[in-house]
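Worksheet: one structure, shown below.
All protein chains but one are shown at their positions in the complex.
And then chain A:
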Amino acid sequence: MRGVVLVLLVSCALLGGCWDRTEVNDLAIITAAAVDKAGKDEIDLSIQVFIPKEVGGGGLGVPTGSSTRELTTVLSGKGINIADAMSKVQAKLSRKVFWGHCKIYLFGEEIAREGIADHIDFLVRHPEPRNRAYLYISKGKAVETLGIESVLERSTAEALREYASLHIGMPVTLIDFRNMLKSEAQAVAIPYIQEGNKLKDKEQIQKNTPLLGTAIFKKDKLAGVLTSKATRGLLWLRNEITRASISVDLPEGQGLVSVVPIRATTKLIPRIANGKWSILVKIDTEGDIVENATKLNMMEPSSIALVQKSVNDEIKSRIRLALFHLQKEFDADAGNFAAAFHRKYPQEWEQAKPMWDALYPQIDVNIQVQAAVRRPGLISRPAGSTDEHGKAEK
């Protein structure tokens, strides 16, 4: 019995976790971090810190939670790398910084051109930052994005995180970045967002979309930016398309039809024949019609066939656009053709690997799209058509 009591007493002393005890109110919770180039060999690290405040504690007439009070604040520090800059930022804070809730990492365009792998190293080596945090490249200075207020969300960090989970652009997490950088292609794609001071006031937010396209990296250095339209092509290539509406202008000037793909799969089939490297991009997709501004009745198989053909061409042209930039301009294999070749032709790949940069722009790409329009939506004829009424009813 005495032994049991002794054990219990000793455990009481130990279970407090004396050394690594951390209280929430000793932590400064980072919600987003931005890294910019400050000067020669210096970076500027800015963190958005959550300001804890009483929630719903206004019972005694104390005005809490008023809309003017900010929820986050931004602190910056200069240093030779993230760890160094972090210690400068820490000196400005009364609480210990905590990375565990940081879900957004922003990098300025300038630093991206010089390479970000060294800075990413801190984030993947340190045990606190999360693997699933999203990366963004910002036009101009990344820190400006941290300062802006979000209309719907608590902070820009939260807004960008929700944005990534909508899959409009190409969400890239820390772990994705790490894996892409280590992959055979050594090309990385990260979403590219509008610079912060263009999204400051309400009017600007209403006018501008935050997402501008995709930043393409060769190794860890920014090579160029794909437009939103070309980004779609890249998403098709990478088999990552989840939400997209494809509007096609039907031939013979009949008007626009929009199709939303429900399912889409992309296969890359590499081929080496007579020393010539080519790749077949095979896409299977099916979707529904969501808008029909033509005079066609979408219950007629012939008009569906027409739409399907146009959709095929549209997808092809998007991919061609993305490939044009990737192959001819940036020479960055963001579609990861390298892995496809490595998997199918390991021997040839081993030989070609050192000159992949020279080879990649020369690869012939054939695109085969099999689009199927399954359902016309809730109505058959276009809602507004009156003149062709009789004809359509036949």
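Just so we're on the same page, a residue touches a chain if its C-beta (ideal position, glycine included) is under 8 Å from a C-beta of that chain, and two chains touch if they have at least 3 such contacts; residues count from 1.
We take it that contacts and distances are computed from a predicted model.
Asks: Looking at what's absent rather than what's present, what does UniProt name the missing chain, "High-affinity branched-chain amino acid ABC transporter permease LivH", "Asp23/Gls24 family envelope stress response protein", "Substrate-binding domain-containing protein" or "Spore germination protein KB"?
Replies: The chain we cannot see is recorded in UniProt as "Spore germination protein KB".
Asks: Which one touches the absent chain: A:Ile51, A:Ile175 or A:Met299?
Replies: Hidden-chain contact among the options goes to A:Ile175.
Asks: Of A:Glu184, A:Glu286 or A:Asp313, which one is in contact with the hidden chain?
Replies: A:Glu184
Asks: Out of A:Ser87, A:Asn131 or A:Ser317, point to the residue that touches the absent chain in the complete complex.
Replies: With A:Ser87, A:Asn131 or A:Ser317 as choices, the missing chain is touched by A:Asn131.
Asks: If you put the missing chain back, which residues of chain A would it touch?
Replies: For chain A, the residues touching the absent chain are 14, 17-20, 100, 127, 130-132, 165, 175, 178-179, 181-184, 339, 342-344, 346-347.
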